[in-house]
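All protein chains of the complex are present and in place, except for one that has been dropped.
Labels A and B are assigned to the chains in the order they are written; within every chain, residues are numbered from 1.
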Amino acid sequence: MAETALLDIVIVAIDAIATVAFAASGLLEAARKRLDPVGVCIVAGVAAFGGGTLRDILLDQRPLYWVEYSNWLWVLLIACALAMAWMRTQHVEFTRKTMQWPDALGLGLFCATGTQIAYTQGMPAIVCVLMGVITATFGGVLRDIICNEVPTAFKDHRPYVLCAFAGGWTLIAAHELAVAPRFGVPIAAGVAVALRLLSLALDLRLPGWAIRRD
Amino acid sequence: MAETALLDIVIVAIDAIATVAFAASGLLEAARKRLDPVGVCIVAGVAAFGGGTLRDILLDQRPLYWVEYSNWLWVLLIACALAMAWMRTQHVEFTRKTMQWPDALGLGLFCATGTQIAYTQGMPAIVCVLMGVITATFGGVLRDIICNEVPTAFKDHRPYVLCAFAGGWTLIAAHELAVAPRFGVPIAAGVAVALRLLSLALDLRLPGWAIRRD
Partner (left out) sequence: MAETALLDIVIVAIDAIATVAFAASGLLEAARKRLDPVGVCIVAGVAAFGGGTLRDILLDQRPLYWVEYSNWLWVLLIACALAMAWMRTQHVEFTRKTMQWPDALGLGLFCATGTQIAYTQGMPAIVCVLMGVITATFGGVLRDIICNEVPTAFKDHRPYVLCAFAGGWTLIAAHELAVAPRFGVPIAAGVAVALRLLSLALDLRLPGWAIRRD
């Protein structure tokens, strides 16, 4: 039970950082698309909570994690308000590049906790990894859909979903090797973040397509 | 128990009016985007039932309200068919302005009933209000996403989500003041509708953004 309690703390802490990271990515994307302040808050919220919410719905897990930790909703609202006030005075120019760092962090952290939560429910390995990938990427996918763009994760030919996929399998491997989850989860998160940052640094690209449009 | 039964009637009645109002908004938007008759019915249905369905899924409440009152599906289908037949003979020109009135009505009514339903489940106040906002706005958000537009509610700089937010908190305040829900729900709905109509009449705008695109 002490083990479980410790693991819960690790998961909540990691999820908190990932939530902030994705909220920042949503805020930047919404600002780039010139949404109004309310739209910015909502897109930030969807980017932050969308992936985890979809995972909880698919796994039929209630209460949703942002219902259980509902104070986070206040934190998100206040953080968005402050960020908008600050950005307004600063005339900062945010580019896609600015978003890459928080995004990579959120990606790795969420894929590890999402995989772990499905694992705890006794799901098959492929489903666990898929839940990790969904947790990590669907916040961003929903963010892009709301902003009326084809999700970046599906079209920019950079390894993104693949990094989450690798992170998920790292956690499954750790479980197979009987590594305690309180170590396995951070390791898996680290692998995914490292892979993402490495692929950005090396400018790796997925192979292209040779299909003409009709 | 008589109190509960009475409240149920109030909620069903209010939901019915809001459903019709949002179905009309969906029908008009789909017609503007020149969808085919089947697409018009579906977008009208999504606009009418989408917000409440998402709320029920998030709260894990079954049967969904349109499964419980499934005759409403027939009403919607027949109403859409009649509306399309009528619009075809009339060559009416529908503008965004035409949609504002039914939209404001649906917004206020759904935010009150959505907040109340979450309140009955013992959710924290911020979650109740959020469920009210989701019930009130996500039908329209899904409508806009299907019609391939950035949701109007997030980008037109008019108070819309904010009105639902205020209506939700009005209901929470009414509960705190021990006002009976059968009064509190209509009051909260009225506040939200009034705020929305007032902000349209006064042409209120949310503050803008000073961020350049990259």
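In this text, a contact is a pair of C-beta atoms (placed from the backbone, for glycine too) under 8 Å apart; a residue touches a chain by one contact, two chains touch by 3 or more.
Everything numeric in this text was worked out from a predicted model, so none of it was measured.
Across the entire complex, the residue among B:Leu7, B:Ala31 or B:Ala188 in touch with the chain not shown is B:Ala31.
Contact with the undisplayed chain is limited, among B:Ala16, B:Leu64, B:Ala173 or B:Leu197, to B:Leu64. When the missing chain is restored to the complex, the residue among B:Cys128, B:Ile145 or B:Ala174 that touches it is B:Ile145. Residue-level contact of chain A with the missing chain is found at 57-58, 60, 123-124, 126-127, 130, 141, 145, 148-151, 153-162, 206-214. Of the residues in chain B, those that touch the hidden partner chain are 30-40, 42-43, 53, 57, 60, 62, 64, 67, 70, 73-74, 84, 87-88, 91-96, 145-148.
Following the convention adopted for this analysis, only the chains that are shown with their structure count from here on.
One simple way to say how far apart two chains are is to compare their mean CA positions; for chain A and chain B this gives 29 Å.
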